[in-house]
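What follows is an incomplete set of chains from the complex, kept in their original frame.
Each chain gets a letter, A and B, in the order it is written, and its residues are counted from 1.
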Amino acid sequence: MNCADFCARLDEELRTDAYADLDASPNGLQVGPAEREVEHVAFAVDAARATADAAVDADADLLVTHHGYVFGSVERVTGRLYERLRPHYEHEMGLYVSHLPLDGHQELGNAAGLADLLDLTDREPFGEMGPEYIGQRGTAADPFDRDELVSLLDAELDTGDQDVQLLDFGPEVIEDVAIVTGSGVDWLDEAVDAGADLLLTGEGKQQVYHDAREAGINVALAGHYATETFGVAALADLAEEWGLTTTVVSHPTCL
Amino acid sequence: MNCADFCARLDEELRTDAYADLDASPNGLQVGPAEREVEHVAFAVDAARATADAAVDADADLLVTHHGYVFGSVERVTGRLYERLRPHYEHEMGLYVSHLPLDGHQELGNAAGLADLLDLTDREPFGEMGPEYIGQRGTAADPFDRDELVSLLDAELDTGDQDVQLLDFGPEVIEDVAIVTGSGVDWLDEAVDAGADLLLTGEGKQQVYHDAREAGINVALAGHYATETFGVAALADLAEEWGLTTTVVSHPTCL
């Protein structure tokens, strides 16, 4: 498939344009030439030297990631960025990035993947970002005991050597779960307003402790990486359906 | 001591004005009347209902914290903020806040306290923030074995039920340590440029993993709370010297 066509199909599926003014990440093709054939696509959570090298080892023509090399913009191609682009030049491998569009996709996205894992029903978009959403919420088919839920996450997610951390300020039985993957504690109040028993996200920030404590809501911090493997895996499945060869690169950060 | 006088002495010691345009936190007296007598001052890392209630229980006239109720500014006094101010009104207790000025103070500050713990020498300001600094770096009197350093931090810091997390991408023997407490991974490149073997900070963020890996530097994540107990403790000592009664409120967040 032509690279430009592949990117266009992803952009359409992920609604990349709808997030253009909301996301600091330049989404879509971020590195490389658009006009080349793509047969083998690698997928990873982070664009970095380690994942690009793994993609090269797998003989990929294109790397697709959730986090790209550029957030905002850059003035120079020197230092770390210069070295990161080297395997792309040496192997004519492009980089396609989908940050918030992939967080927010209600079927393929990171939050949707977590909701699948927890078997949530009655799902709705959650995590307002301007006119769009970057998460999802839903109701447990069978309410979880709080500790059981943490154990499930610990067992199923790629958290490396870190445990899921629970701020246990809400009810012991969890029925309604609000999810924003990655760094999502800023949506705590939206979770409270939505009546959630638990906000499930990746990284914490210091202020969420007392905010959650005073609001009486549980917060589970399951790791930025571990909560964001779902989206790229779903895109890999999609690419397979489109007739491409795929490789999913796993490189947990334990963060 | 008159509250306004106490605040003015702290402002002078901490150089509050120098950080006025750099810090989102409104530092200095953030809540309450300036014109009252202060005899008993409570100190805590975070301003929150839990710490304010503890200060009230200790019969404090003023609460001094590193993190206040307001970052940036607020449009309303409703919801969580309304409830947080309640003990202040009920007990005529003010709130004095020192955020970046307390991080950056080269003797009393949070980074300086950690450097004391590690017995660092040849100390210099680290962690540029405009024309000021919010951290400190120095050299270990006796170089640390990397694991030994982590064990020391685990043993001495108030990390609650969380372990110190090490991104072990640098040398095994640690001589030069760069410190920005709290959320300091954005200073990774400054640590690399300064030739540090380890960046010691509190919270992580996802991107620091690959940045540190490619730069070949160690990063220790010892917790936002745990790395920021030093400054308020030092202020409590100072207040004692000034003849005031003090209480230090401990409330680890494990974040």
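The working rule: contacts are C-beta pairs under 8 Å (C-beta built on N, C-alpha and C of every residue); 3 or more make two chains touch, one makes a residue touch a chain.
Predicted model, so just to flag it, every value in this text is computed and none were measured.
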Full complex stoichiometry in copies [only 2 chains shown in place]: 6
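Everything below uses one rule, namely that only the chains that are shown with their structure count from here on.
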Length of the line joining the C-alpha centres of chain A and chain B, rounded to whole Å: 31
Touch list for chain B against partner chain A, complex: 46, 48-50, 67, 80, 83-84, 162, 165, 182-183, 202-211, 213-215, 224-225, 253-255
